[in-house]
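Down below is the structure, laid out as structure tokens.
As you look at this complex, bear in mind that one protein chain is not there, while each of the others sits in place.
Here is subunit A:
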Amino acid sequence: MRKSRSKRKSNIHLQQPTTNPRDFQFMITKVAVSQICKSVGFRRSRVSALETLTLVATKYLETLVKSAASFSNAASRTQSNILDLTNALHDMSLQVGFMGASTLYDHNNCLLKSSALESLSDFVSSTNEIPFAKPIERAKERESEEVNAVPGSFQERGGHIPEWLPRFPDVGDTNENCDKRVNGEQLWENSSLVLGCQIDGFEEKRCGSNNVGKLPKGRSRIKFRVNNGGGTRVGLNVISCNNVFGQSKDEEEAEPVAVCEKSVKSEEKQILVYKRRKKRCQFL
């Protein structure tokens, strides 16, 4: 890395073929930077120094462009213009200094009159043109191939979407399969709590057993008969309800008198009162 390399273009040869695209750009930039150094007056350079200068030039370009892009984004634009670029140029040149840097943000300061742009125009007019030495493998052919390969191209999506964004995902068919979820989950609007008849597609994770939320299809009329004897309290517990009801030993019509729904904490069984009454009669 310490050996000197001549700046003459005939002696610059790429030792190894670069397959890495990052190396390829770096090599091209190195050739351009060495051309600039030769125009300044250098005849030879150390390899490490040349690579350092190339890296610095690359980072300068990227930083300049990034700050211009962020200036335009701050103004809620996606495309940058010369004013953004001028502001970015000012930011980059503050260390070195340029004329008018102290009055940059005065109220009557015009960006287009900036001395940074003037110095750039002087540079363009004064220095000779240095065309790039080596022919670059035209990347445009590669790009055109890529463009043809991408189906979601400019014409299909419209001009408002930049081409470098990936294409939209396939929406696919609007089958019923799209509505069904992985574990059989369902929207609560479609659950049986609301509809009252659908048992399919229950979220079994939430309910402890299969019977929560199940309501009988039709609700019949409910009659309550309270007896004075027994001293039992009327509670919400199903068993006590049944006691109250069960003390009348009359044979009643086998109609579902009440179906008390339990709270979620207790065990839940669907209880048909008339069945229990038969059993209770044995204990009483």
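The criterion applied here is as follows: a residue touches a chain if its C-beta (ideal position, glycine included) is under 8 Å from a C-beta of that chain, and two chains touch if they have at least 3 such contacts; residues count from 1.
Just so it is clear, contacts and distances are computed from a predicted model.
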Omitted chain, identified by the protein name its UniProt record gives, among "Transcription initiation factor TFIID subunit 10", "Protein Abitram", "AP-1 complex subunit gamma" or "Cell division control protein": "Transcription initiation factor TFIID subunit 10"
Subunit A residues that touch the omitted chain in the full complex: 2, 4, 25, 28-29, 32-33, 35-37, 39-46, 48-50, 52-53, 56-58, 60-62, 64-66, 68-69, 78-82, 85, 89, 92, 95-96, 110, 112-113, 117, 119-121, 123-125, 127, 129-132, 136, 138-140, 162, 164
